[in-house]
Each structure stands twice: as structure tokens, then as C-alpha cells.
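Every protein chain but one is kept in place in this view of the complex.
Labels A, B and C are assigned to the chains in the order they are written; within every chain, residues are numbered from 1.
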């Protein structure tokens, strides 16, 4: 048990900064409304540092307050995917020795999403932040389908090309479009009877490993992922499968 | 009943921005800790937009989330002090006609606080934001005691000079020093049997009328107060007293 | 503030751009596309939808045989009108589902004559909206440039309207309604007001009108004309231009190569479409915004700077050929410099000032930092501040305000208020900085500007030699390779036959010579 609270300038003072817009005209009463709202969220010592009109019928607030909430950091399930940090050579060796064949990986920006930079960072030779992409690995056969790929097309490709690992990217997240597309893909893969055969991997700036699990994926990779994180995960999972 | 929630880009989406520091080393698990903490505060759709190390053992987070809380703006008690906005001439006239003598006002920065700009803004001839200070009014006799005035000295002055309204300012608020000083003043004024006679008024950037009431003051004035707000309040209260 | 650059290299770059565009112009003159034809139909008054909510313009074009299409959709519509005396929309409905040879017998002359009043009405409508804008601008003058431009993108046109009005009140001078992710790949323009977009809101005529009305209202209230903009890009570029002209949009994103490079739209389709849409924009008084910023969002800003300038020269040349005067050519650039780069701010200043000097009459459009923005909104707000400072110092014209939440979500209403506050603060406190300073001759800034200009010249030289289509195929732009017959929408491109007739091409032509500089 190691409960941790936000730190302003003193341990456990619980200080948090908030800002938000309320759809009301500004007045002194609006400041008080903001204060009560933040109190209703459960904060103590609420100080409305700024409240002002930003447009007709809208006011903006900056608030500082103390939260009574704490989080037990000892109980956090490490959301990290890669069991261990392996180098490119180690990963290639693992596949060669334990799987015994090249792994076939297909990546795409699904739905109408055209943000390929993220998935390219994982797949392209060049890689990301000095970490080589999957194309550079000897033991991956990479198919980068690009952007705006429908889940139907991707699923078909998975079947036709006997893909081992599917890497789906979603960068646009507005109105839950990412969740909808990821779900559609998982369902179609399942419906087509491919789920057992493939590793299903989700990625994008808001993805976390926990969210991916909820969506029925084998792993999820977010902000700051480097290719070797993904490569290690795929290699290890296939190594385990063979072992079983 | 008019429940209002924060507005991101859609009515009632409840979107709030938060930032805070946690006293833990950064890692992916720290991001997850931040997410859980904000969830524990009662927010939904928690997205940790940024999490990073800012020093050994400290991480900083920027989070966006939705609050289920709402505030009923119809139920907000208008915290405004001045019943109506009166002009300098109207206030002078009110005192002249209803009180019949000049009102004696003493102001000071109490405790060790040396931030005189705020109280000077209320008292000095020149005033604030184009609104003349109390010294400019014909019907106020103003005593500006300045800064770092102990509550003992102020109380003594109130008795000796037969002061009608006491204006105490506190700008430093760290560790509740403002509350402590305001409370000490109210208690001493009470103990000295002066409470019935004087209007007790608190001011400072974090003061609100509601907080002042809790502290046993007749009124509290915060951020953005102009002198005529205070002048009108004092005049009206004395006008009422005489009326009763 | 004036950088010393070699005006000979500038002049030669322009010559090279002309040489690059020449063969493409010849290609354009021999071709048309389904979207050009649909735009013509729309301008003639063919609105609304047919069965399955498909726009009538699409139904008409689909109903035409390949051979009829080669003569232009107008001729067939004219024939139907000549024969039936119906109004264009009713005549269009007649065409749909008719036998291929219906109205075959009507002589071309009669068809043209029957359309003449409708063509005139179409042109008058466009000209009328332009006159209206001119009058509004005279009565409700805008603030001094940089003109503050913000986007709304909730996906729901009614929330967008709320957001747009709030932004205008907070100082915005231009509002862009960002489109939903998939729209540029749709080969039709959706109909009606919409509330369900992703990462943006569908561009429809009804949505245009809702926004225009709201902005006209707030313009009157603020005493300051607030402009509206959208995207003439994707597979329906000419149609969007037509609708925008009619609904009095004031600007359009409208690049000669963006769709090819960044949406994998067929290059022939794009070249033909951009030409006709720009002819419409020229007459409508709509300022185009080009998309050079896109070269910088995926690649390194320092490295790509010459590509940006080269593209500006090419966009300028294409625009001139479509009759756009300099004052309507909002060439793009962006502050995508790496915030971690030492003296990056100086590099950005150099590039922005270079564009300002090379295109002195163009209403340059300066795009904010996006690529290097992260979830750290505090840092992001600062990067935006230096962007704002660069913009006012180098006197950019159209200033797209950066959002501190760029890496997180499409802007919240509060984000926009903060972004506008940022721009207004910085631009006011440093209002005349550009008039006050000179750059040291031979210094970092001047050397950088010279280097970028030389680089752009080299790019143009290579492209001129190779040919534009071949260069794109070879990956000379934005590191992507697009084949001349690949990409989306190629099947909508066709060769004109001898009979081909586009009444608006004719009607708009006169305007050109005078307008282009």
C-alpha cells in the first residue's frame, strides 16, 4: 500500500489545477458557480483563480483545489507490453530459434483515418527515435497497407496473405471513432474465424494496453511507442505459442 | 433548476482540463497511476495527454476528462455585496441624508502583510480602474494605516478613533495566514466589545463574500473590487442601521 | 525589414514554374472530369437529390454515355431543356433514367441557346455574391492583418455554429469548418445539415448556409465582416467551389497538388479539377489557400523548406492560369520548426520573410505548429506564441491560430478563446517589431533565406526537366510516388471530344485576362 496524492509544494497537499468552460454568462455569480461545481466534484479548498467571459454565454475558469483522492501506486498493474527490452538482433534470434519462420505483419490506418505517420514509425525501415522499424528486421515480412483502409479490406488481406500479426492504427479519436473502428475490426476478424490465428494489436496516441484488452486486442501501444516495443511483443507471443 | 456542466465542444460533455504533479518517478505505470487517480476523483473518459518526468521522483501530468458533476446555476446565491451600483454622489447623498454625519473608515494590511496596493486601490483618492477611492468621497473620513499592522494596533486605533468601518486586507494567503489574521482581528474586536459598533470588512485576492461571512465579517471583497462597491456597502449598511 | 535575396533567382524560378505548368495546362485543356461536369450542372441550377439520396448532379452524369460525357454534360441538359422547356432541375430529372439516346435529335445550337439564360443566371449569382461581399467588407471593415483564422470541427454543424460565433466574438476574423475524415474520398457532395462527422463536419451546401447566416449576423453585431472558409479539395473539388461561390464563402483550401500527394487522388483528375475550381474562385472573389504546410507535417521542416517554396511557385503559376489575381492567392507555409532546434525561431523568421518578399501581393497563409505539439499544453501554448510573433513580424496575411491542445483533440471552445488571446496579445505587444529591425547582413537569417531560395530553384529546375507528372511519379514531392494513372478518381477523367462544351469555362474566360497580373 503506497497511497500517492498530487504534490503542490508540500507532501500530500493534493493540489490540482483545473480549467474549463461553462456555458453561462460571466458574472461574480459565475465564479461562485465554478467554485461550487469544483466542490461538487469532490475537491477541497477550491480557489477560483480566474473567471472571465470568453464569448456571449460562455465563461472560462482556472481553478486550484485540493483533492482528497489518492492512488495506490503499488497496486498499479504495469501497463507495459514488452516483458523485457530486447534489441533487434535478439528479437530476430528469438523468432529464428523459437518460431522457425518469418512472421508476417500487416499494418494499416483503418476506417477513414489518414494519419500514417504513427504506423509508419513502427513499420518503416527508418523507424522512430533512433529505433529501427519492423521492415528492417530480418524475421518480419511487413505489409504496410497505408491509410484509409476499411476493416473489410484489411480482414480480407489478413486471410489471403496468411498474416500473423495485425497492426491497426487510429489517430482520430473524436466521438469515439477509434473505438468504433477497432471494435469493428475485432468483430470481423472473429466472425471470419481468424482470431485464433492472429495477434491483434491496436495503436494510436490515446491507446493504452488496458484499453486494448477491453476491446479484445492482444496489446495496445500509445504515445511514444518505439518499434522494438512492438517487435518484442510479437516475437515473444509467437515464441510462447510455439512453446505451448 | 438549471444544471450546468463544463462545455468542451458539445453541450454537457463535461470536459475539464487538469494538471498536477505526482511525487513518483515517471514511467508508463505513472501515466496509469495518473489515469486511475483522476478516475478516483470521479471523472469519466480520462485521457492522460501528457505525463513526464520533471525531476527525480516527480512527474507532471496533463489530463482531459469528463465530469459527471453539474451545478444548478439558479440556486447560486449572488455573492455580490453591493445591493445596487451607486455613484459617488449618490453614496455621499445617502450618508448625508440617512446617517447625517461623516463615516470614519480605517484600513490596513494586517499581520506581516505588506501588500498595500489592494487596500490603497480602495482608499486612495486616485482609486482603481477609473473609480475614485474613499478618500475622494465627501462623507468618508479615511485613515489608511498602511502595511504590517498588528491586529492589536488596529483594534486600539478603532477604539481610540471611534471608527465606523474597519477594512482589513490580506494578500499573502499561504498556509492560511490570511484566515488566521482575519480570525484574530474579528476575535479581538469582539473581545474588546467593539463588534456591535463597527462594520468589519475583509478584502484580498482570494476573499469572497461567503468566506467573509464564515469568518464573522460583515462583507468580503475579492479580485477586481472597485472602491464604489465598498463605499456603497458601507453607506447602505449604516443607512439601514439608522433606519432601524 | 528586408532580406537581401537574389531577384534573378526569383525571376528564374518563376520562368521555370511556367515551363513546368505549360504541358500540364495543355493536358487540362483537352480533358474534363465527372466532378467538373457536376459542378457545371449545379451552377445551371441542378440541385437536390434523386433516389437513395444521391445528388441529382451525380445521377445525371452517371446516366450519360461515355460518348455524351465527352461532349460535356451541359449539352445534354441543354437538349432536354430545349425539347421540354423545363427548368434545369426538372430537365435533369428527365435525363436520369432516360434511354441513352434521349434528346439526341436536338441540334447543338438549340441546346446551347436553351441553356444561355441559365448560364447567365449562374454567373450572375456568383457575381452577385461577390458584390455582396464587397459591400459588406466596405461597411464592416476587418481588423489589420494578420487576420486571425480558427477552425471549428465538432462534427456537428450546430455546435460548430455556436463555436464559430463564440470565436468571432473572441476576435476571430476567419472561420474554417474542418471536414469529416472521409469526405475527400467521396465522389459526391453530401446533402443537408449534418451532425455526425469525425474529426470535422461534412461540407454540404446546407451547412455552408447555416454558417454563413450565423457569421453574417455576428459580423453585423461586431461591425467587422467575419469570413467563412472550407475545402475545395478531394474528389469533388469543382463542385465545392461552385457551392462555395453560391453560398458566399470567402476562402477555400484549394491546392494544385495536395490531393495527389496527400490523399492519393489521381493526378490528372486533380490537375483538371483544380483548374476549373480556380476559375470559379477567381470570379467569385474567393481567396484560395494552398497547402504547402502539408510538406512539413510529416517531414523535417528545415529540410523541406525548399520544397515549400518550389510548391508556392507552382501553385502561383497554376493560379494565374486560372485567372486568379495575386490578391486571391493565399500561398501556404507553416511554423513546423523543431522547438528543440537551437535558433529554430531564426530559421522560421527567415522562411516566412522570404515568402513575404517573393510574393509581396499574395495574402500569405501561415499555418501553426502541429507536428511538434504534444500533450503538454503549456509548452504548446509557448510554441504558438513564437509562431504568432513570427507572423506579425513578417507581416503574414492569413493567420491560422495554433491550439494548445493540437495533439489532443479538435479544439474545444475554451481552447479557441485561449488561442485567440495568445495571438492578440503577442501581435499587439510586438505590433511594429518587423518595422523596427534589420537582419545583420551575412547572418544566420539571411544565409538561411538565400539557401532556401537556391534549394527551391534547384527543385524547380529538376522538375522542369523531368516534367511535373513524371516528377511526382518519381517521388520528387513529399517523398511519395504517385503514378499518372493511379490513385482515386482516375476513372472520372475523360478526354473532351470536338463537341465538348463547358458554358462556364467560356463565360468566365473574359474575366481572366484583366484579373491576372
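Methods note: a residue touches a chain if its C-beta (ideal position, glycine included) is under 8 Å from a C-beta of that chain, and two chains touch if they have at least 3 such contacts.
Values in this document were obtained by computation on a predicted structure and should not be read as measured data.
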| item | value |
| --- | --- |
| Touch partners, limited to displayed chains, of the chain removed from view | A, B, C |
| Listed residues B:117, B:162 or B:242, member touching the removed chain | B:117 |
| Among C:82, C:418, C:468 or C:493, the residue in touch with the chain that has been omitted | C:418 |
| Full-complex contact with the absent chain, from C:429, C:483 or C:509 | C:429 |
| Touch list for subunit A against the chain that is not drawn | 7-11, 15, 17, 19, 47-52, 62, 64 |
| Subunit C, residues in touch with the chain not shown (by the definition above) | 337, 339-346, 378-379, 381-383, 385-386, 389, 404, 418, 421-422, 425-426, 428-433, 435-440, 443-445 |
| Chain not shown, touching residues in subunit B | 19-21, 54-58, 60, 111-114, 117, 148, 172-175, 177, 205, 223 |
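Throughout what follows, only the chains that are shown with their structure count from here on.
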| item | value |
| --- | --- |
| Interface ranked first by C-beta contact pairs | A-B |
| Rounded Å distance, subunit A centre to subunit C centre (Cα mean) | 34 |
| Between subunit A and subunit B, centroid-to-centroid distance (C-alpha), Å | 43 |
| Interchain centroid distance [CA atoms averaged], subunit B/subunit C, Å | 52 |
| Overlap residues in subunit A, where contacts from two or more other chains coincide | 19-21, 58 |
| Touching two or more other chains - residue numbers and ranges from subunit C | 153, 375, 407, 409-410, 412-414 |
